[in-house]
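See below for the structure under consideration.
Just one protein chain is left out here, and the rest sit where they should.
What follows is chain A.
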Amino acid sequence: MKNKYIKLFCIAIVSAMTLTACDNGFEELNKNPNALTDPAPKSMFTLAEIYIDGQDYSNTRGNNGYAAQIVQHFASLGGPGSKYIYVSEYSGSLFGESYGKGLNQIFQLLSVLPDTPENSNMIQACRIMKVFMFQKLTDTYGEIPYFEAGKGYNGNIFAPKYDTQQAIYNDLLKELDEAGSALDANKSFVGNADLFYQSDVAKWKKFANSLMLRVAMRLSKVDPAKSKEFVEKAVAKGVFNSNTDSAVLKHDPSPQGVKTNPITSSWVMNDLNKGEANIKYSKTFIDLLKNTNDPRLRIYAKLEASGDNNPANQQGLANDAKEFPGGDKKLFSDPNTSTVLRLDAPTLIMSYAEVQFLLAEAAVKGWNVSGTAQQHYEDGVKGAMQGLTIFGDKVPAVTTAEYDAYIAAYPFKTTGTEAQKIEQIITQKWIVLLFNGFEAFSEWRRTGYPVLAPVNDPLGDTNGIIPRRLIYDQTELITNGANYKEAIQRQGLDLMTTRIWWDK
């Protein structure tokens, strides 16, 4: 009897070993019940749009902390951008975030989208957004991984090569040209999942061409012929004609995360402590607007602690200040939390006004862009002032009369030298690029305008020289050392003072 049970037990063990699979039901068990394994392209597209102008991480550090303070939109006592101090995580923030968020989203979306006519418009829009992000990256650092970038999952390239900025720019222009032409209003798009233009293909075409204008103009110093060629090409293909063409990303007022304005959210949530931010408007910015009675000032600035947005009481902090003059932070202007610093303040991805200033500059250079420099300049200023209505009506909008008075008092210097004209145009562009420190920084490097007084702080790392780029993310030394070193050898030491290709 006993033996029978032993036999039975042995049979059970042996059969368990040989017959019954020891992995029954494993495949089913290993399906993630809390994530999708198949993508939903439209929803990925929407998120890509949200990602393209960066998230809170890079905007707080790279944009507000560095670029916007270098160009003296803003200032702070110890800010790395105001004093040209190297702070690794601030400097590298745009690098990791762009590749990891926006570009990865776009690359992955492109890899799962079959190349069919139904998807064509989405694919072209992705290519345009890709150019938008890559230009900002390469303008900030110089050489960057481009052709091999974004292939970690689709291609297992873990240490992509750096490409020369020239090669990158050639491809950016090619991509914009192709994608803009391939956009087709007769093909399907994504409906309201497109937050920029609600799938208005004609507007996307204008966006592609306006971006081409921006990319092409950047080459004005290093390769004027190519710059001219593509500026003219962009204009011929059709750029923004009015403020309704501007690429604008709206946000939700939820407290944090991807839905809110990435440029303002940390400012509002963290820095604007008890109405006293550590980052203030720069004296350079406030003084310019104050001295010209610029009607935009009441919309841009406010003394947050007292709620006072009277332009006469606005005061900027000098970028070289080591302390608040008078010792009271509260007397220095903050971005207006009723307008531009709302959590749901829209982000101006690219504006009609900027396009007009690009055209004005091209006209000054004598390039074939139709219209006079003066006309484009005035349309730009007007567009910039009227475009502020996107920030709501809590503060009265700029009236036509105010614009007229402004342009009458500060007309386009039609009789000035080319340099004077360009200075005037770029200075206006510098105002309209408020909150887009990266682009303002690039344009300052390209043109030298507005003329900024360098800050020579003992803590600074540039000996008082205004930075010409940001330093790469330091993880690249370890994760991509050989390619990084190669780039440094071509481009020059990884310093803030090293000039990148189009800035030479």
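Before moving on, here are some points about what is shown:
Methods note: contacts are C-beta pairs under 8 Å (C-beta built on N, C-alpha and C of every residue); 3 or more make two chains touch, one makes a residue touch a chain; residues count from 1.
To be clear about the criterion, contacts and distances are computed from a predicted model.
Protein name for the hidden chain, per its UniProt entry and selected from "Oxidoreductase", "Response regulator transcription factor", "SusC/RagA family TonB-linked outer membrane protein" or "Glutamyl-tRNA(Gln) amidotransferase subunit A": "SusC/RagA family TonB-linked outer membrane protein". Of the listed residues A:Asp139, A:Glu361 or A:Glu476, the one in contact with the hidden chain in the full complex is A:Glu476.
Remark: the omitted chain is touched by one listed residue; of A:Pro117, A:Gly257, A:Gly366 or A:Gly464 this is A:Gly257.
Only one of the listed residues, A:Asn104, A:Thr164, A:Thr427 or A:Thr498, touches the absent chain: A:Asn104.
Remark: the residues of chain A touching the chain excluded from display are 1-2, 5-6, 8-10, 12-13, 15-17, 20, 22-23, 25-27, 29-40, 42-44, 46-47, 50, 76-78, 88-89, 95-96, 99-101, 103-105, 107-108, 144-145, 148-153, 156-160, 192-193, 195, 250-252, 254-259, 269-271, 273-274, 278, 322-324, 327, 329, 458, 473-481, 483.
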